[in-house]
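Take this structure, written in structure tokens, and hold onto it; I'll ask about it next.
This part shows chain A:
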Amino acid sequence: MLHLADEPTNISLTPAILEISQVSKSYGGVQALIDCTFSCRKGEVHALLGENGAGKSTLVKILCGVVKPDSGTIRFKGVSTQFDSPVDASHKGIVAVFQELSLVPDLSVAENVYLGHEPKTKWGLIDFKRINKLTRQLFEELGMDISPESLVRDLSLSNQQLVEIAKALSRDPEIIIFDEATSALGTQEVKLLFSLVKRLTKQGKTIIFISHRMDELQQIVDRATVYRDSRYVSTFEWGTVTNEQIVNMIAGRDVNQTYPDKSILLDNEIALEVRDLNSSSFYGLNLQIRKGEILGIAGLQGHGQSQFLQALFGVYPARGEVRVFGKQIPLNGPKSAINSGIALVPEDRKNDGLLLTRSIKENLSLMTLDRRQNLGFIQTSKEKNAVYHAIEQLKIKTPHVEQEVGSLSGGNQQKVVIGKAILTEADILLLADPTRGIDIGTKIEVYQLIRDLADQGKSIIFYSTEIPELVGMCNRVAVFKQGRVSCILEEESITDRNIINAALGVA
Partner candidate 1 sequence: MNRFRDFLESVFYRRNKEAILAYVILLAILVLYSLNQNDFFSRYGSQSIFNQVITLVVASLAQTLVVLTRGIDLSIGAMIGLTNSIAATIMEPISNMVTNQWLGIIITIFIVLAVGCIAGLLNGLIIVFGRFQPIIVTLATASIFGGIALYIRPTPGGSVPYVYSEVLTGRILTFIPVSAVVLGIFIFLVWFPLRRSKLGQSIYAIGGNEYSAFVSGIKINRTKLWAYTLAGLFSACGGLLLTAQTASGDPLGSNLFTLNSIAAVVLGGTTLAGGRGGFVGAVAGASILSLVLGLLIFWGIPSFYQNAVQGLILLLALSIGVLPQLGRKLKFLKVNGKGETP
Partner candidate 2 sequence: ILVGCATKSNSFNQSEKETEKQDQKDGYKIALSNSFAGNSWRSQMLNVFDAYAQKKKDAGEIDEFYSSSSGNDPQAQINEIRNMISQGYDAIIVDASSPTALVPVLHEAVERGIVVVAFDNTVESDKVYNVNTDQVEFGRIQAEWLMEQLGGKGNILLIKGIEGIPIDEDRDKGHREVLAKYPDVKILAEGFGDYDDATTSVVINNMLSAHKSKGIDGILTQGGGENAIVEALKQHQIDPSTIPFTGEMLNGLFRHMKESNVKAFATNQPPYLSAAALDVALKVLNGENVEKNTIVPLPTADNADLDKWYVPGQPDNFYVTWTDPENTFKLELEDVLK
């Protein structure tokens, strides 16, 4: 059980609780980690930074016993250690909140939290009553409002992420690793998490925190380590280095501007018009988007934003009028949406965006196959050209077009998802959290890409959970609250504060 007592510690004096030196790991031919060093102290929040594919998750997996390093030593609490399995690691005191959710959808929340270490009755059977009670207590302490008995499959993504965190904490670890645990969380939940992190560190727990969001890191990190290209780069006290320097360290080159300049909209033609669109998650939506405009969609998680995008793409049931360049379109599925000039970049790229075991070529051309066929036969040279074009335009890093998409880094995978949509030459692009989980360097590229698309006359609906991104990118931002657009911010009024206030309903 977790006790959140206040016990201040002075981090800089404490010795390293975990020291890793010369660790290497390769997957087949791919070197994930080369002679990497890492060390963190008891009670600190230690950020692990790096581009996609830098090796961060691999290190996490090593620390949790999911994979074994090829060489190198791990010293935990001064003793040389190795972690044989997730159970072993958690017994020794290291638990991770993984990048990919690790919940079982058909078990209840409480069963998930205690999965693998269930309390037993005197008969040796699982004590479900106690599991529920303990979970309820845990949630109360953490300030979460989730019923322990509901099924995980019925929870929203952000709540699932919270359960994931509670699950890690239920094992009462000494070191907790958050591998991009905030990527699915909204502002509120992140706040909750950070206050939790602070309580935990006060209590002497160590946090290893992986995130690609600089603004978050700002709030909680004590020290940070940067990896690049599978190698250790440096470790520093947070605050001794400027943000710009950090970004440069991660990217390995000079990065001077995060967001491209917003262009002034010249064209006033209405590209997309939504009239009185209703569904079970949003009500009476009225929106207009001009040609070349980037419209941001903001709001707390679960207020109907992602359903709105899905509805426009025809995959979430909704009634109402949607017009593209004045012509009403049916809302009955991806095929007809694509034909009407709407393309969606889904937020869950692994489950909704990519055929992981198929080639880059197949993935990129899947949405537009029917445009490059003759009597049902694929026109190979046309396809090749289109695919090469997309690869170049998006700067997808890959040795060849036949490469399996699943073996690309997250960022490059994300680019493939966007590339699919771009190839449809749709006038309206729906982007659902398109930068989720991709590193800062790649993000900048994606931002530029989005800007370029808008400048080419595409209209973009840009839904994001990261507010700074919206501020940096959008011409207008529609803030959702309880399934309605609570306000539309324009030009100078697009600020972090205004968005948050509108989302929370504070005037």
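As a working rule, a residue touches a chain if its C-beta (ideal position, glycine included) is under 8 Å from a C-beta of that chain, and two chains touch if they have at least 3 such contacts; residues count from 1.
Quick note on selection: all candidates are chains of the complex that A comes from, given by their letters.
This one's a predicted model, so the numbers in the text were calculated from it and none came from an experiment.
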For this session: State which numbered option touches chain A in this complex: 1 or 2.
Result: 1
Problem set entry | candidate 1 contact footprint on chain A (complex, rising order) | 64, 66, 85-87, 90, 96, 98, 100-108, 111-112, 115-118, 120, 123-126, 128, 149, 151, 153-157, 159, 167, 280-282, 300, 302-304, 306-307, 310, 314-317, 332-333, 346-348, 351-352, 482-483
